[in-house]
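Right, I'll just put the structure down here and ask away after.
Every protein chain but one is kept in place in this view of the complex.
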């Protein structure tokens, strides 16, 4: 990374309209991720979508050789039934982070980028290489 | 803090599903906080909830020996009547920050983690010890 420049991780070369992540000295900011499968299909349940969202985030963090354990903060944007979103989050968060979860802010939103999605997770991680 | 690791402030040992805050070199990220009393009761009005949310955030920042004056940015998520939320914010923000308020983004959301809450505030602060 050149001094004083943001480095973007954008394997799609700008065609998505956003990079998947950026790296600045010390921090990696990942775009809000949703729960799609590698074939772009989307499971109906929010719990399955959360697992996939974290898997997709980890796939992006792989680019920087960091893991979800390096999460600095996360914001969970949920559509629809918030008690169900919380229940799913409590379950999936424990699977992903065990007894050392990162900070989290969970709020209900009116819509995400595609009506199939019930949750989108935005993660900021520590760049351990910095 | 070990080099290259995120330090979490989680007095509940993971049982909440999220840490109250994280520290990375230079920044403290606090989980979105709501306006509950020490006995976990929640006042009805948004103005009272905002004061308590800031008090709860300050309680977390105490762990790092920093104060709300060290706020780098804040996002205010409000449910319901947004003009009323703005009016309350203008009042409480002046009480808390005086003439030197930090940046703020205030948006309306569909729901917070508990239907009693009308506002949740997410603060990022500077770790002056860094």
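A and B are the chain letters, set down in written order, and residue numbers restart from 1 in every chain.
Criterion: a contact is a pair of C-beta atoms (placed from the backbone, for glycine too) under 8 Å apart; a residue touches a chain by one contact, two chains touch by 3 or more.
Note that the structure is predicted; figures quoted are calculated from it, not measured.
A.B. asks: Among A:11, A:25 or A:59, exactly one should touch the missing chain; which is it?
C.D. replies: With A:11, A:25 or A:59 as choices, the missing chain is touched by A:25.
A.B. asks: In the whole complex, what residues of chain B lie against the chain that is missing from view?
C.D. replies: Those residues of chain B that touch the unshown chain are 26-27, 69-73, 75, 79, 82, 86, 89-90, 93-94, 97-110, 124, 126, 128-130.
A.B. asks: Contact with the hidden chain only, please: which chain A residues?
C.D. replies: Residue positions of chain A that touch the missing chain: 4-6, 8, 10, 13-14, 16-22, 24-27, 29-32, 75, 77, 109-113, 120, 122, 124.
Convention: only the chains that are shown with their structure count from here on.
A.B. asks: Give, as an integer number of Å, the spacing between the C-alpha centres of chain B and chain A.
C.D. replies: 21
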